[in-house]
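Here the complex is missing one protein chain, while the rest keep their positions.
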Amino acid sequence: MFIVKYIKDIFSGIKSLLVGMRRTGYYFTHHKEIITEQYPDNRDTLVMADRFKGEVVLIHDEHNEHACTGCTACELACPNATIKIVTKFDITPEGKKKKAIDKFVYHLELCTMCNLCIVACPTDAIKMAQTFEHSVYDRAELTKILNKPGSKIREGIE
Amino acid sequence: MFNPTWAMTIEMVIAGVSVIGLFAALGLVLVLMERRVAAWMQIRLGPNRVGPKGMLQSLADTVKLLVKEGMTPDGSDKFLFNLAPYIAMMVAMLLMAPIAFAKDFRLWDMNIGVLYITAISSIMVISILMAGWASNNKYSLMGAMRSGAQIVSYELSAGLSILTIVVLTGSLNITDIINAQADGWWIFKGHIPVLISFVIFIIAVTAETNRAPFDLAEAESELTAGFHTEYSGMKFALFFLAEYINVFIVCAIGATLFLGGWMPFHIGNWEAFNHVMDYIPSSIWFFGKTFFLIFVIMWFRWTFPRLRIDQLLNLEWKYLLPISMFNLLLVTAIAILKWHF
Amino acid sequence: MNNEELKTKITELLPSAIFDETGEWLNINIEPTDWLTFAGKLRNEDSLFLDYLFCLTCIDFKTHLTMVYHLSSTKFRHNIVIKSKLDFNNPEIESVSHIWKTAIFHEREVYEMFGVNFLNHPDLRLLILPDGWEGKNPMLKNFEDPVNMIKL
Partner (left out) sequence: MLEEIGTTTEGDLIINVGPQHPATHGVLHLVITLNGETIKKVEPHLGYIHRSIEKMCESLTYRQFIYVTSRMDYLSAHINNHACALCVEKGMQVEVPERAQVIRVIMDELTRIASHELWWGAMAMDIGAFTPFFHAFREREKINEIMEETCGARLTMNYYVPGGLMADLHPDFQKKVKAFITLFKNKIDEYDELITGNIIFINRMKGVGFLSKEDAVSFGCTGPSGRGSGLSCDIRKLYPYAVYDKVQFDEILETDGDSLARYMVRIREMKQSIRIIEQLIDNIPEGDFQAKTKAVLKLPKGEFYTRVETARGELGVYIVSEGATTPYRIKFRSPGFSNLSALDTMARGGKLGDLVAMMGTLDLVIPDIDR
């Protein structure tokens, strides 16, 4: 019957709408379900995952020493030419010339956090830091020199 | 000094100022309410930055809209483009007149209040069409055309469901309608037919105020922003405000006609209960009912997907209109046979 | 069908086809002039029914261009690869967009990226490059973009 179908349609339609309204009504009254994080407010308690890829840093120990030999493996591994290593020659106490890094230039603005440089590094001198608030007012600030002033290579690293 | 002309003038100024004040206050409250309702339904917190618990968020928005440049596009019909938001606003203001906000408190007690409201609210479509046409933007024009078709058709079923109450009360005067509900609201007194007409009324006014799921005139994902695509700054804010005021007004009318306006909730012979209810001020009853209806309309918006234009018109002409016509017949029979309580 | 059966069947359809089985699938080298009639046969022959053109591309070998068509059958699940050498200076081949509609877009892409002229294509216009693009076709090996090249 046409009329029966017509009325059935109306009621099934209204029912389907009410089911949806019940669901949103549930969330309207149950505030425990709220999932948003209050980001700048929770900075103190915010913990990023250990492996989060934020930016490349050169690891320095307490004696201001790093493990980078300047082999440029990371520079070659980088797909975007993010890393540029400028080397110099140090004079060792024995009077020999030894290659060492002068500047470890890192272009954060070009980096895509692909992790290939970390994998490529033979001496585990660099790692990914968990920082993520990278915004600055001038693009030039994103070009970083990773080796700290006065730092030198750790003993025993070839 | 105090002749009647002066008194009249002062009265009108007071009324005007209070209406504008009510407008501003309502706009702020409703926008905040909408955002809060949306946020909670979407498992978020909503505005919580400006002021305590984000209470001043809509104030901040208003300031932003006020200082924003109100651009008029080059190819637009400048006169109509600038006129349209004011017409939308004026319509919203005019609709305020016959509404009873509390016991014996209304701007204009006229004997054709219901007719006045249905007549004035139809003018709203003109401002939308004007805005859409004058913008010289295809999206705007399509939005306006959709809106025209939509408002004209949904006015029918909204009018018919209002008519059921008029039939039951036998008066077009809003005061009479409220007084007729002293012994119970129409939604309880009028059996199922009034309930049906109440549901139809809510659906129809949701469509008439261009709210989701009937927001085809704006249809963000289809027409970017529909008829107010080209508007910015305060001119946009006027449209925005007019939409919320319209929602308030249609809900106020719904509360007046079906839920007894400022009449408190009474149950038969429970004298004690009825007395407690009488202690609650009538304005609170009115605003409580109105805001409940507004909440329902917001609830619709944040739950349902949007209809397509042909489905929208199908719903009106194939479902709502026949049902409300049949319903009106039933109500008339009830009124004649005095079957209602 | 396995490769041997495909080979006999295809030799029937096009005696001049040269087969190459070094890759994963059967490679068939054909002359560009044979392509249109051969393609129609591949699509409509009941025992082959290669109705799904899943990859259409072009390779620039500096001396010549090679059109590569990867075809598959949704009924028999066999795949073949058709290759056709084009002249580098005047690359031209018949369009197959009426046989496999996906070729409409893919051929437009190859047209703008490699400059291959598809004869009888319904709508051979630039698809990805901006309107009014002048100069070389970007995917060719000898393309160099003097403006947008990033030098580090």
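Which chain is which? They are A, B and C, in the order written, and residues in each are numbered from 1.
Rule of thumb we're sticking to: a contact is a pair of C-beta atoms (placed from the backbone, for glycine too) under 8 Å apart; a residue touches a chain by one contact, two chains touch by 3 or more.
Small disclaimer: the values here were computed from a predicted structure and weren't measured.
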Left-out chain, listing which of the shown chains it touches: A, B, C
Option from C:T74, C:N89 or C:N142 whose C-beta touches the chain left out: C:T74
Hidden partner chain, touching residue among A:V57, A:A100, A:L116 or A:I157: A:L116
Residues of chain A (touch criterion as defined above) contacting the omitted chain: 12-13, 16-17, 19-20, 22-24, 35, 48-53, 77-79, 112-116, 119, 128
Interface with the undisplayed chain - residues on chain C: 22-25, 51-55, 57, 59-60, 68, 70, 74, 77, 100-102, 104-106, 109, 127-131, 138-139
Where the missing chain touches chain B, by residue: 38, 41-44, 138-139, 142, 146, 212-213, 215-216, 219-224, 302-311
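The rule is simple: only the chains that are shown with their structure count from here on.
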Distance between chain centroids, defined by C-alpha means - chain A, chain C (Å): 42
Rounded Å distance, chain B centre to chain C centre (Cα mean): 62
Junction residues of chain B - those touching two or more other chains: none
Chain B - residues contacting chain A, complex: 37, 40-45, 48, 299-300, 302-304, 319
Touch list for chain A against partner chain B, complex: 10, 17, 20-21, 23-25, 27-28, 31, 33-36, 38
